[in-house]
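What you see is the complex with one protein chain gone and the rest in place.
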Amino acid sequence: MPILNRRSFIKAAGVLGASAALPVNLARAADKPVTVGFIYVGAKDDFGYNQAHAEAAAIIKGLPNVTVIEEENVPETVAVQRSMEAMIRQDGAQLIFPTSFGYFDPHVIKVARKYPEVRFAHCGGLWQKGVHPDNAGSFFGYIDEGQYLNGVVAGHMSKSKKLGFVAAKPIPQVLRNLNAFTLGARSVDPEITTTVIFTGDWSLPVKEAEAANSLIDQGCDVLTCHVDGPKVLVETAEKRGVMTCGYHASQAALAPKGYLTGAEWNWETPYRAHVMALQSGAPMNNFMRGGLKEGFVKTSPYGPAVSDAAKAAADAVKASMLKCEFSIFTGPIRNNAGEVMVAEGTVLTQTDVVLERMDYLVEGVRGQI
Amino acid sequence: MSIRIPPVAARGLALGLPALPTVLAVATTVLLFSVFLWAREIPVLEAGALIYQGAFGSTFSWENTLLRAAPLMLTALCVALPARAGLIIIGGEGALVLGGLAAAVTPLWLPALPASLMWVAMAAAAMAMGGFWIGLSGWMRQRRGVNETIGSLLLSYIALAVFRHLVEGPLRDPASLNKPSTAPLPDAYSVGVISDTFYVHWGLVAGVVVCALAHVLVRHSVSGFAFSIVGGNVRAARMIGLPVNRLVLVTCVLGGAAAGLAGMFEVAAVQGSANAALIAGYGTSGILVAFAARHNPLAIIVCAILLGGVEASGSLLQRRLGLPDATTLILEGVLFVNLLAWEALNGRVLHWRIHWRERGRTPAEGVVQHG
């Protein structure tokens, strides 16, 4: 039961007024008013993962006939189940974006079963037909494409041939990025190694700074990371005069000298697709994945330090990625103990779910899991 | 001048008086928080109405509140029971997560059992683990004089590290991919909700029942009386021949067992496996609930519901007024600061209470003299 209060009424009235002024063709596509809920696991402005989501949500907020409701700092406990239910029962939400990976199993699944008429578009999960409810689904971006390009640029720019990667936890999503980054760099020069440091959690600023310093002390001259907020790493590296590649969002402003490029999310694309489907009554796309080509991820503009050779090389790879002619995980790929993980002649395309189960470090990564 | 107070009313006053500091604390909290909102130009009445609506305004809100209160009742006992014997334990979080872990691995290591038996086994494992962990603090305190407050805090940190290490290392289910967890609990063994119209899991019933049992233990049993003697004066307790060390240990083990049980319900009714989401601060909130309830098990139920309500209301504040999540933290902080500070009045209240109770007993003298 949606409870219409004064505020949402005013909002709805305002939206109606706005859509009346729109060109007819635009207004028609969005004639059904919908309420969409966003749930974040951390603060909306963390200079990283949650901010990338919140910024895209702000764009959705501007769409005609869409009311956006948000909640931040919702832990992966019974709290998120109740927040989803509250959005449905108190605000009449028809589509919910629970944006943290940990929300999916069991929380989203449980609530989706209870409310079959509401759509749940989860970020990062591995939705499977028959196993998970049909009104739930998962979307994710192949950000490893951005990390591969980061690696290509880093490989060109590194003088010491040592790169550094600060990671939160050794889980498939992180390992895939780390491996793509390393493969990208080694495509430039097979001598290059990447040293990885796991901090153990998604947001540990002091540890991340310490990890960055240790990597720099060991001679790494290009750093990147996969933690919730790359701010600390980028600032620490800039202070010590080494280069960085960004992650989640653009950190170019934090490192005017050393920022090379970055792998950024573009969540607007899947959000928009889900909202449009809801408005037009189209069935839900339960398993949505996309990379650079589909506009799920993007790269930061090159920083001033990047050489022309690096730009040309990265642009060439990017162009073939956009034409779907490029595959990052093309055999033979060995792990860093020398065992063959992807056999010669095997090409793993991005959609291959084997990649979402990655549990090894490729050759050239220094570290253990 | 003298006022006539009927004996019944005097008795009633005597009974109701202990709630006076709590009532004053809540009133002060409302006042201070309103001033805060007003100063930030946030509509005070609307916010107040939303907090009430989000916490206690509907069946849905009540479910929400009680779901959050359920683990707090048990973790608060982890503080309140040892407190009867004079110990301040603040490491409930560690007992909860290790208890949850023990519960999560029990079905993996046992043959298939009927659900009810498996629940008993899981609860037993969780309680044993939690009891052991807090018992360790009590044991170190009695054996070596290691302060139990700091000892339990350190043990809690160690427990969290061990928990993360095990869940993301040796006990990790390889299929858990991006959310490192232990192997999922089979559906047959998951604990459900009380009813479809009252969507709260059975952990709430467990919390209330255990609090009631704890009440009987500390108020109406010989052991409970013995705990209070130890808590009041250890020397006196030794003098009358009480087994002080054993009594202290027993309160710690029981408290830890309660926290472990909370962990079991988090795993069996909410998470479905042990993972880092179990570290949600229930143990820390439990400390505040216990102190606010003056370590009285029945009052713990009320205080846990109060805190659960505040936490439940945050969701509505965010969505309707666009307030940051930290608003709820401030409200909780102000509430507990007040609850603890108004404790100062409790000494006076105790005095008045005895005074009035005596008046109540002798009807002929039911007169309060006011100079």
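By written order: A and B. Residues from 1 in each chain.
Keep this in mind: contacts are C-beta pairs under 8 Å (C-beta built on N, C-alpha and C of every residue); 3 or more make two chains touch, one makes a residue touch a chain.
Convention: contacts and distances are computed from a predicted model.
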Omitted chain per UniProt, picking from "Glycine betaine/proline transport system ATP-binding protein", "Sulfite reductase", "Potassium-transporting ATPase KdpC subunit" or "ABC transporter permease", is "ABC transporter permease"
Visible partners of the omitted chain are A, B
Missing-chain contact among A:Val131, A:Val206 or A:Ala343 belongs to A:Val206
Of B:Ala70, B:Ile90, B:Leu278 or B:Leu316, the residue touching the omitted chain is B:Ile90
Given B:Glu46, B:Asp173 or B:Glu343, the correct residue touching the omitted chain is B:Glu343
Per the whole complex, from B:Pro111, B:Gly145 or B:Pro174 the residue touching the absent chain is B:Gly145
Interface residues of subunit A toward the undisplayed chain are 42-43, 45-47, 164, 195-200, 203-211, 213-218, 228-229, 231-232, 235-236, 239-241, 254, 366-369
For subunit B, residues touching the missing partner are 88, 90, 140, 142-147, 149-151, 153-155, 157-158, 160-162, 164-165, 168-169, 284, 287-288, 291, 324-334, 336-337, 339-341, 343-344, 346-347
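Here is the rule we go by: only the chains that are shown with their structure count from here on.
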Rounded to the nearest Å, the gap separating the Cα centres of subunit A and subunit B is 38
Residue set of subunit A touching subunit B in the complex reads 5, 7, 43, 69-79, 81-83, 85-87, 89-91, 101-102, 104-106, 124, 126, 169-173, 200, 356-357, 359
In the complex, subunit B touches subunit A at residues 54, 60, 63-64, 67-68, 164, 168, 174, 177-180, 184, 266, 270-272, 275-277, 280, 311-312, 315-316, 318-320, 324-326
